[in-house]
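With one protein chain held back, the other chains of the complex are shown just where they sit.
Residue numbering begins at 1 within each chain, and the chains themselves are lettered A, B and C in the order written.
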Amino acid sequence: MSAWLRTPVGMASAATLALLLLLPAILPELMPQNQARFWLANIFGRAIIYGIIAMSLIFLATYGGLVSLAQMSLAGVAGYVVAITIDGAAPSIVGGLSYATAIPLGIAAATLAALFVGLVSVRTRDIYLLMITLALAMGFFRFVETNLAWFNGYEGIRNVLGPSVFGLPFRDPHVLYYVSLTVAVLLYAGVLYLVRSPFGLVLQGIRDNPRRVAALGYNVALHRIAAFGVAGFIAGCGGVLATIYNIGISPGSIGLGATVNVLIMSVIGGLGHPIGAFIGSLIFAFFDTFAASIYDRNRFNTLIGIVFLVIVLLSPDGVIGLAKRVGALMRRD
Amino acid sequence: MTSQLALTIILNGLTLAALYFIVASGFSLIFGLMRTVNMAHGSLYMVGAYVGYALWEPLYDADAWYAWYAGVAMGMAAAAIVGVAMQRVLLGWMQGQELRQALVTIGLSIIIADQILAYYGGNPRQFFAPDAIFGSSNVPGVGRYPTFRLFQIGVAVVVGIGLWLLLNRTKVGLMIRAGVDDRDMLSACGVDVPKINIIVFALGAALAGLGGVIGATAQPLAQGVDGRFLLISLVVVIVGGMGSITGTAIGAILVGLAEQIGQALFPTYSVILTFVIMVVVLALRPQGIMGRLR
Amino acid sequence: MSLRLSRRSALKGAGALALTAAATGAIKAPAIAQNTPIRLGSVTTLEGPFATGGQDAYRTMEMLLQAENFTIGGRRIEWTRESSNAQADVALARARKLIEQDNVDIIVGPLSGAEGIALKDYSATLTGKTIVNGSSGASDTTLRNPSRNFFRFNTDGTQWMAGLGNYVRRTLNVSEVTVVAGDYAFPYAQVFGFSLEYCRAGGKVNYLWSPLGTTDFASQIAQIPRTSGALVVVHGGTDGLAFMTQYAQAGGNLPIIGGSIMADQTMLSARGPHRRLMVGMVASGPMADVIDDPNWTDFVARYKRMPNAFPSPSIHAVNYATNLTGVIRALKEVNGDLSNNQAAFQRALAAQKFKAPTGADVSLDHNRQAISDIFLTKIEERGGTPMTVAFERARQVNQTLGTPEPAFLALGAPSRNNTGCIAAS
Partner (left out) sequence: MTQTPAIELKNVGRRFGALQAVRDVTFDVAMGERRAVLGPNGAGKTTLFNTICGDFPPTAGTIKLFGEDISHLPAHTRARRGIGRTYQQSLLFDGLSVLDNIFVAVRGVKLNRFSFLVPGRSDAHLAHARDVAERVRLTHLLDVNVGDLSHGQRRQLEVGMALAAEPKLLMLDEPAAGLSPVERPELLRLLQNLPRDLTIVLIEHDMDVALPFADLVTVMKDGEVVVSDTPGRIQNDPVVHEIYLGHGGRKH
């Protein structure tokens, strides 16, 4: 550990973490009080929360070669389970549960749903997987949008206020920020650990050469389904946070736009390392919030589409890849 | 349910399937030869419909009998031009990088949708079919039935036969089929593969444009149809088997029937019927009903 | 001072910070009240199928603010426009940005139902800020768990149907109708309002629901019972156009009764076979193209002078205008004073009584929900163009359609299984 901290990557990681921990104290120095709170919760907090969901996509893509567009839906499964079971949601569909019960239930549901997605798509790869996961995601979206008994249809379920953390309300920007940051750091570290485990190595083996993995005695399907489960767990954590952040969930939270947004975040950040998820979602949150000031609000989608296209054309591995290449160029000089 | 109602619903499913087939066959054709998953296929549908409408509207106002046919031609041409431009400028040089191509087309679809909104606004619009195919006809066992919907089936059959003839009876078709099996072999034999690619992309895009005008005559054209028809194309080819025209037809019929029957029997859950079919097919035959293992 | 305070408290804990910020804000506000601009934010939908309505809403907002020369009580009005995509999460993100980053005092918006409920919930977490509805019409935004920071000067989807059920049963003398409607909250509210009156008057209703996003209604059309004397079409926009076109193509001939967003300009200006059935269609709602009222004539005349205006303002334009009128009037009454957590301003808002652009009298109930007039309309060809003409007005319709609130709430939320069709016993 201490040796790792002396490597450039280790030092950069430690510095970034320190910066993120101190962010609530730094922001008020840079901008008025109310804006500092806004940035904390709605730029950085939001970026971290959606970054978690994007990380579940990047985990599958980077280490499994599986680009899944179902991750936002899986996050939505967790969010909906919490919204359906929690006490005080409006409308109350099942209700009666505390957050301490509802949240693990939601994450478990997302994990199970992810295992199902893995099972359905286990024999497909690459572009087929992209198509099938997109179709599954849209199937779930359409179901949620039209089903009233369980999901309250188009209007969704509101008033999911979130638990109190150490006696402080979740709605407070600092609580929201620190809880999201803690969850994100734990999951991020978990991913980095997992990819060095036999499971992670085999997963990367499957990415490079599934036939070889099978010839070595591994059950490829089992590992792939398990990878989906892990990604579903991550997406579920993100989905619970996103639902609480949005004070509820509705079909729009998991629609085509939301699904593509997660892909955009991942690709902008870079499908090469989990950190790309957070970089991408931060860039996205920034653009999404300030597009009206930067550019014509009405043409926000053209802007984000062009940014996305340029990144895919110039640097298929996103901002991280771009940074690496610029770094390599500078070293050469 | 009366037998008349049942027949009507089945006929509805088939006419809807005809539209789905026209749109999805273009998607399937492009995928079959090039392995390019064109996530902007729905956008091409939309381009065809809106541009076709722009030509159709003044002609219709001027009472030109050919207004609708001109709209069809214009829609197909516009979609083909956009499709060829996509292939030449962006997709051609990254041939083989399937995922990157899919991402590029996703980016394009976002931009195209927004630009169409900017040019044409958010109002829904709808074509008026020419008199010859408007109104309703008498169908035995069903009664009066919209003529245009029957016409849709006719167009789909013509498209299906046309594609079959093209693929099985022409030199270009021979090359396309050879390319499906082995692209390297094709280029080793001295065939101009990029040119074949452009031809196929133009054809696939033109079919999306044709679907756009026909679809916008049967149902209103509005923002959001791009995502809808992309999704339908995806599901149809996943169910039917990627790259197979027969499979696309079977997939379209299954999806069209499922949609209409589901809506009639259990409206609340009808939307998932399509996806249940997809999951079942994937579980039993991951390559789709007519797809080949590779 | 406030900077240092907040920095220390940020390190100490979050709860303290919130209090500090609120306190410093409250102390500072009066001193600067007259020099700083009034910050007005707005949220509407400028992308997707609702984009036209959203643009029209901003057109009329701009018109009303121009009329005030962007100044009230000596304070400039600084207007920040945002757009959502008709999704709750996005509307919420925009509202947060407006309130927290741009520091707006008042938001006018949003456009659609799910967004409205999301912003109502959000407004409940705010202090010293006000959200006034734009055009969203879900009942629950104000009926259940209302927020004291959320005001709505437009009537909701259920209110809009007032008078229509009685008219169809008693005046048109139709004893059985078939309702075709989308299977989601807004149509539920409308169908509820219609059925409540129509069934009480002894009518029989068949319901055909279509899932959200349905574009092919052919099978549904085939299922319309032959005993129906009229068709009540509770669709709007693209769905309405799709349904009517396909109904016309299938040779349908029943008299059409419309929901409140059936007969808007997009529908009437679209070409197609549906037009033959639309003429003569009776509907009800908060507005019509032609209303015999000087207020409306004046409003439409001013509207038509705006760039790119439609021949007649859309329902969204009218709703946004009605809500903004309430805001402007209240601001004038308090002379632009938003101090003391907007206490005086919110009191003034709640007490507003004015004439909407349509000429309807508007006041608010105890949930800050509009009590206003509803028009019965009929589509007539005038000068070759079809338009909706108001021919009757139900005055002062409240949110519970005259039923006592507890009894109304006891009926439960409208849904496909709770259509409000309860025969008079």
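Here is the rule we go by: a contact is a pair of C-beta atoms (placed from the backbone, for glycine too) under 8 Å apart; a residue touches a chain by one contact, two chains touch by 3 or more.
Fair warning: this is a prediction, and the values are worked out from it, not measured in the lab.
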item	value
Chain not shown, its touching partners among those shown	A
Touching residue (missing chain; options A:R142, A:R207, A:R224 or A:H273)	A:R207
Absent-chain contact - pick from A:A149, A:L216, A:I294 or A:V326	A:L216
For chain A, the residues touching the chain missing from this view	193-194, 196-199, 201-202, 204-205, 207-209, 211-220, 222-223, 226
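We take it that only the chains that are shown with their structure count from here on.
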item	value
Distance between chain centroids, defined by C-alpha means - chain A, chain B (Å)	33
Between chain A and chain C, centroid-to-centroid distance (C-alpha), Å	35
Touching two or more other chains - residues of chain C	47, 183, 211, 213, 416
Residues of chain A engaged with two or more neighbouring chains	142, 145-146, 148, 298, 300-301
Chain B residues within the chain A interface of the complex	35, 37, 90, 97-100, 102-104, 106-108, 110-111, 113-115, 118, 227, 231, 234-235, 237-238, 242, 268-269, 271-272, 274-275, 278-279, 282-283, 286
Partner chain A, residues of chain C touching it in the complex	2-3, 6-7, 10-11, 13-15, 17-18, 21, 24-25, 46-47, 80-83, 85-90, 92-93, 96-97, 100-101, 103, 113-114, 117-118, 121-122, 125, 138, 140, 144-145, 183-185, 211-213, 413, 415-416
Complex contact set, residues of chain A against chain B	67, 120-121, 123-124, 126-128, 130-132, 134-136, 138-139, 142-143, 145-148, 256, 260, 263, 267, 298-302, 304-306, 308-309, 312-313, 316
